[in-house]
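Excluded from the complex is one protein chain; the other protein chains are retained at their positions.
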Amino acid sequence: MKKGKWNAITDVPNVKVGHVTLDEELPNEGAIRTGVTAILPHAGNLFEQKVPAASFILNGFGKTVGLIQVDELGVLESPIMLTNTFSVAQVLQGTLDYMLAQNKTIADTTSSLNIVVGECNDSYLNSMREMKVQAHHAIEAIQQAATGPIEQGAVGAGKGMICYEVKAGIGSSSRIVSYESTTYTVGVLTLTNFGKAAECKINDWLQKNGYNQYEAIFPTREEVEKPDGSVMIIVATDAPVNERQLKRFAKRAAIGLGRTGTSVHNGSGDIIIAFSNGYTIPHSADDTTISPALLRDDHPIMNDLFLAIVEATEEAVYQSLLHAETTTGRQGRVIEKCILEKK
Amino acid sequence: MKKGKWNAITDVPNVKVGHVTLDEELPNEGAIRTGVTAILPHAGNLFEQKVPAASFILNGFGKTVGLIQVDELGVLESPIMLTNTFSVAQVLQGTLDYMLAQNKTIADTTSSLNIVVGECNDSYLNSMREMKVQAHHAIEAIQQAATGPIEQGAVGAGKGMICYEVKAGIGSSSRIVSYESTTYTVGVLTLTNFGKAAECKINDWLQKNGYNQYEAIFPTREEVEKPDGSVMIIVATDAPVNERQLKRFAKRAAIGLGRTGTSVHNGSGDIIIAFSNGYTIPHSADDTTISPALLRDDHPIMNDLFLAIVEATEEAVYQSLLHAETTTGRQGRVIEKCILEKK
Amino acid sequence: MKKGKWNAITDVPNVKVGHVTLDEELPNEGAIRTGVTAILPHAGNLFEQKVPAASFILNGFGKTVGLIQVDELGVLESPIMLTNTFSVAQVLQGTLDYMLAQNKTIADTTSSLNIVVGECNDSYLNSMREMKVQAHHAIEAIQQAATGPIEQGAVGAGKGMICYEVKAGIGSSSRIVSYESTTYTVGVLTLTNFGKAAECKINDWLQKNGYNQYEAIFPTREEVEKPDGSVMIIVATDAPVNERQLKRFAKRAAIGLGRTGTSVHNGSGDIIIAFSNGYTIPHSADDTTISPALLRDDHPIMNDLFLAIVEATEEAVYQSLLHAETTTGRQGRVIEKCILEKK
Partner (left out) sequence: MKKGKWNAITDVPNVKVGHVTLDEELPNEGAIRTGVTAILPHAGNLFEQKVPAASFILNGFGKTVGLIQVDELGVLESPIMLTNTFSVAQVLQGTLDYMLAQNKTIADTTSSLNIVVGECNDSYLNSMREMKVQAHHAIEAIQQAATGPIEQGAVGAGKGMICYEVKAGIGSSSRIVSYESTTYTVGVLTLTNFGKAAECKINDWLQKNGYNQYEAIFPTREEVEKPDGSVMIIVATDAPVNERQLKRFAKRAAIGLGRTGTSVHNGSGDIIIAFSNGYTIPHSADDTTISPALLRDDHPIMNDLFLAIVEATEEAVYQSLLHAETTTGRQGRVIEKCILEKK
């Protein structure tokens, strides 16, 4: 399947991504290796122009905030924020501050606001108990969000993350699906922090996906002794689908994740959030109804979209590995990157 | 059905409740009328001794934090915290601070921690955008939690809440069920912030529940123009049931809520969390298995427990009205209490 | 709230209802007291013109067929059939026969077909193990389905049902909601087979709903010793809503059910199915998209629809009692009707 220009979630028109990375040494072998990543479904006011959204919980050992309302109303009305497990509160606070500053009527003359924050546990490398992420970091991540190519690997919320026992973090990929004159884009962004090296199927993937002269070399080391990690998967599309269809999309991302080798460990929070910016739903309107043109479930392009999501999710996980740099964290712990070597 | 000694959630042995109330005037007719309420399933270390738990989302227009993991693992490992919609982040932060101080190994040598925070929107009376609740208020609410009778009405998280257009907030009730030599207690605590006066069935309830010489008088006033409110319902029991059975309990609380008259408005976050402290699940153990004695679904006492939950939820909503005091909030807005008058 | 012309589910334009009743004596004190009820969302070909639909399982001790696909695709493509627990197979078979005869391409050149059959256990009065309902009875119920007033009480699938320990069965009610020039109808049909007499709140309802000179008298008898029963609730509307919104509707029906007094017993299959015929979704089409005009969630009429569903469900349950006739069943068992007596 064809990829978008940047092979990133930002190939979906109007989607923006921003990172803030914290990198700081602390006394007593402490280290801050963490950050915040913001995904904006479009460039406008998200509260005023909501987008359809849904989620799927593959394994709920996670602390993602905001999905109850997404499930009830089928819409997203804030950026999707990613960070470490213990910084959810600060990122929630900062995003709330940002949105309230932008929307003076919220909780004054109109209703309240629902914010979505996802997380993974980066405490192997990062002194997560120190909670150095502050509310303003969330605001900065939103402000820095941009269209175009995105930084991947050990950056933003991905700074301290580990996947398949090598350094990972943010990965992204995209696919273009076309049918006659209709073209849609699917983009996936993953925050990867799960799995054992022995499970990883990256070399199979390299073989079949244009890198067959390369091999991914995993560092020889003892198994990383850490609790099972997690993964956040954000699926974006401009295909005009509704919240039910987006839940179907989210389930296909789980299939793509599974292809990379994981059997979804007990302690893993594997959570998928899918949205479309193919149309928006105004916060308030004089109209009684809205009439989005929704893709038919049985249109052939639907199965293409499903495949696009599987492929883009699978690749996004691998891109998080391929972009990451070896990182030294707290207690002098080193997590090496996997190296792509010519065979 | 028989009630417990305090007719409160604290009739379930070992359950503790604590409130912190914020009451402050601000410039420009602003006013802080809000707070935090903590419900502790038992007096021990909740992370070390988790309790089985489940939730039911009757209407998901709400921002409750922490239910994804409760759903996956079937356990609660923190206090249940209640506050206003925009203070979820601070209460999450404070509760995290408290739990981390108590458990030094979390996110160092053991896994991370899941905290549950529920909320309602008190922005009609409270200058909610000012976000005056701080992390330390959450800690104080936990520290002040006690067994015994509990303060109800316009207190803690209930300080600024409005139900059926009169002052409300925290309400609680309990029931005792017995079968032969077996006795269990059900306790319910509600944070009430929903409904229109015309819907309320309190007078029917008074008539049939020992107050038939009284009538609840609702103040004559225009309809309160505010967004649809919400309700948080916490169901506690010492009956030894598992997470699936607790979800059944949570659904019965929805039936009890419905009996008070609401048709569950669009903008309402109506969320029920149920736990049992009839047994605990240790965070770590050398054992391969756990063997709690679980109540059979078809035991006659199960239907009694269902009825107990319906009744206690219904009464808890009314108790939140009956205990509340007339409250003046921001912009000089006054929400009167409903008055119990002798007929 | 205003009721429709027939105070029945058939007040929703184009909805049709048909009954087949089986009433037969068997040797050894056996008796057939059962039947089939068909609800057709519209008069056309339901496979070719599907309707949006959703369900809510209040208590899943039931054997309803077909909801998995309704949940996935958000549409209903067959009549909704009701019968006794052990006749689900025959009714499924008959409905399939009917639909296949009508649609020659199913499972030949096009996809297969999903049929919805709900049930309650009428084995107290009916020799349910004899399974006298045959496939052709289902076809006849569909063929006899008509718009206009509907027969209620001990008829069709309701022939042998018992609610609140008195004779019940089929009950229906409707409400009209209007906002400016917009008018929608909500209709509910219930198959009632649950509850203990002591729980029933019909007299409160009579008092407040125009029958205040009447009292429902429940026969003096011992408690009916039977397993917990069930209830099927079908919610129809012409309001143009989608599958997510219909799930919200289904939850409000649970609130209406709860108002009648039940605490939803362990052994009860309490299942709600909601559909809209405000628009249809063609089985196949050349178009890539469909564009139904969908009611906004925050439109004031939405809360009116919620209330309409609560009220119509509550009344439909009572109508099933008020229309039923005293019935003698197997082993000479008699279930009396409740009598409306002038006070």
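Worth a mention:
As written, the chain order gives the labels A, B and C, with residue 1 at the start of each chain.
We adopt the following convention: a contact is a pair of C-beta atoms (placed from the backbone, for glycine too) under 8 Å apart; a residue touches a chain by one contact, two chains touch by 3 or more.
Here the structure is a predicted model, which is why all the values come from computation and not from measurement.
The chain we do not see here touches A, B, C in the full complex. Check B:182, B:212 or B:331 against the missing chain and you find that the one touching it is B:182.
When the full complex is taken into account, the listed residue touching the unshown chain is C:267, out of C:41, C:187, C:267 or C:329. The omitted chain makes contact with just one of the residues C:26, C:68 or C:285: C:68. For subunit A, the residues in touch with the chain missing from this view are 58-59, 204, 228, 248, 251-252, 254-259, 262-267, 297-298, 302-303, 306-307, 309-310. Touch with the hidden chain on the side of subunit B covers residues 72-74, 179, 182, 240, 242-244, 248, 284-285, 287-299, 301. Touch with the hidden chain on the side of subunit C covers residues 57, 59-69, 71-73, 85-86, 88-90, 92-93, 96, 100, 106-108, 110-115, 121, 123, 128-129, 131, 227, 267, 269, 271.
Everything that follows uses one rule, which is that only the chains that are shown with their structure count from here on.
Homomeric contact subunit B/subunit C is classed as same-residue, with over half of its interface positions used by both copies.
Chain centres here are Cα means. That of subunit A falls 33 Å from that of subunit B. Remark: subunit A and subunit C have CA centroids separated by 43 Å (rounded to whole angstrom). Subunit B and subunit C have CA centres that are 34 Å apart.
Counting partner chains per residue, subunit B shows two or more touched chains at residues 59, 267.
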